[in-house]
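Only a single protein chain was left out; the remaining protein chains are all shown in position.
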Amino acid sequence: MAAVLNISGLSVDFATLRGPLRVLDGVDFSLEEGEILGLVGESGSGKSVSAMTVMGLLPDTARIAAGSIRLGGRELVGLGRKAMRPLRGRDMAMIFQEPMTSLNPVLTVGFQIAETRMLHFGESEPAAMRKAVEMMEAVGIPDPAARALDYPHQLSGGMRQRIMIAIAMAGEPRLLIADEPTTALDVTIQAQILDLMLDLREHTGTAILMITHDMGVIAQMADRVAVMYAGQIVEQAGADDLFDRPAHPYTNRLLQSIPSARHRVDRLKIIPGTTPSPRDFATGCRFQPRCEEALPRCQTEAQALADYAPNRLVRCWRCFEPAEGVA
Amino acid sequence: MAGIFSRLSAVWHSDLALRFRRNRNAMIGSILVSLVLFVALFGGLFAPYPYDRINMAVIWEPPGAEFLMGTDALGRDVFSRILIGARISMLVAASVLAITFVIGVTLGMIAGYFGGWADTLIMRTVDIIFAFPELILAILVAAVIGTGTGTVIVALSLVWWPGIARLTRSLVLSLREEMYIDAAISSGTHPARILLRHLLPNIASPLIVRASVGVGFIVMAEATLSFLGIGVQEPTPTWGGMIRDGLDSLRTDPHLALYSSLALGITIIGFNMLGDGLRDLFDPKMGER
Partner (left out) sequence: MSDTPLLEVRDLSKSFVVERGFLGAPRKELHALNSVSFTMAEGETLGIVGESGCGKTTLGRMILRLLEPSGGRILFQGQDITGLSQRELRPFRRAIQAVFQDPFSSLNPRMNVRAIIGEPLENFGASRADIRRRVGELMEVVGLRPDMMDRLPHAFSGGQRQRIGIARALALNPKLIVCDEAVSALDVSIQAQILNLLADIQKEFGLSLLFISHNLGVIRHVSHRIGVMYLGQMVELASERELFEAPQHPYSRALIASVPEPDQRGNRRERPLQGELPSPMNPPAGCTFHTRCPLAVARCRTDVPQPVETQGGGMARCHFPGLLNHSQLEPA
């Protein structure tokens, strides 16, 4: 079965005053049908840029320098705006962090959902509006027929995010890209939204690319996880493997530095230093300046994402030479 | 010595300078403005003739080798008068800018930061002055205190400070909620200090833009008043007055009106372009990363 999404060797450059800046470097990952892939990383890791690139929403100052993006086998790199438009909303849909800025304030929420149906399925407005109300019910909005006539500002944050999801799902996409969908929501509302997304995945079989910095959200949602650091994927594994036995030093340290509400430690393990900006990516391993298990070769030789175990990839020299002395 | 050069070089290559150099408006604008300012400051040295030398033998001379831009109805050299006119225009502009900004920024900051009755009082005054068309007000003032350069400055200042006050107030209102203001209050900082050290430097950019564009307006207004005969008096040359003088003879001897209009136009365009360019520069920068 062709993967729903297949990214290979993707590199993206941003134009700056001082020349092009590579913010994504040789990124590979794929999504199977009905799978939830968690893309996790901190600021500057390139996770949001990845999402934008897939949807073709990069600003004019950015360009895809290399690589391929295949949606259901179809190559997206190089497609012009015209060719991309019918795909967006239909084959792939995206939901964002701030529903207030992604919803049109002067259109009713029902209409915004119906628009997707009218555009991509050619339905008439009345038929599309009926479907919109159905979708609103499916995403858990009470009294959907009445709410369909509301404007975005009349709804709460959690409701608006549900509308975003309804708009996205109205196109019956095979791929849903969710970029920090719950970061701006309160934690009890977040729980509801995540629950909803899992329900939808079960009922419709839509694959979800879940992008977030929150490891807890990833743990709850993802089947597989790809960890990004400094524009590259540094580890990729099934969720269980990743959380039980993290391989890459960054993943390991990251998990240890998050304070848990379930159990308390006296002192958090920290990762020294700061996340680098694209201008300052190190040569060799990009995590090496902050890594406490670095080998001498980590400073000079960059590594590729390599097989570590069945269905596990890791970009690290140390992982393959655990016994050697530290640099 | 080397230290100074490396500092200058660092500035030249800094982000701000790079963007400035790429910004066409800013570059052209600053060239024109520099030209005008240079003429205003040093033009008198280059004037081939005294601006008030009347010579009835050479009235309405067309532009030529002897009189670069020709002469006017009294045989005075137009070129020299244009050069001196620059000084007058810039003098008035500088004075009005200084007065309106000092008054307007101070009152605007007080109104915006403290609110309450001070705000009401200041803003109602602003509204009242805004109710009058600028020119009418300027003419009224002139009628009361007489004509002359001083009148022009007073009249234009009176008409202009409310706009600055209003702009400053809205800038302060938006900055007042910034967390560093909260931090300063929590640290026990005195309100006057907060205004001067925290608010003023952070509202400077839009005010500078406004000043730059404002010069264009002031110069135009001054020219208008002179054109109407209310402003700067003869024999001191002003571009507005020269345009008026040249209008009657536009068909036969257009050079007077033409060159003075050109001078006025270049000045206004220059300041406007500089202002536009600065506005683009100061805007939240496009993401570099």
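Some notes on this structure:
As written, the chains take the letters A and B, and residue 1 is the first residue of each chain.
One rule holds for everything that comes next: contacts are C-beta pairs under 8 Å (C-beta built on N, C-alpha and C of every residue); 3 or more make two chains touch, one makes a residue touch a chain.
The structure displayed is predicted, hence computed values, not measured ones.
Although it is left out of the displayed model, the omitted chain contacts the following shown chains in the full complex: A, B. Interface note: of A:135, A:164, A:254 or A:285, the residue touching the hidden chain in the full complex is A:254. Looking at A:61, A:102, A:204 or A:275, the residue that reaches the missing chain in the full complex is A:275.
Checked against the full complex, the one of A:134, A:240 or A:321 touching the unshown chain is A:240.
For the options A:34, A:216 or A:284, the residue in contact with the chain missing from this view is A:216.
Contacts to the hidden chain, counted on chain A, fall at residues 42-43, 156-159, 186-192, 194-195, 198, 213-217, 219-221, 239-240, 243, 253-255, 257-262, 264-265, 267-272, 274-275. Although one chain is not displayed, its contacts with chain B can still be listed: residues 178-180, 182-190, 193, 197-198, 201-202.
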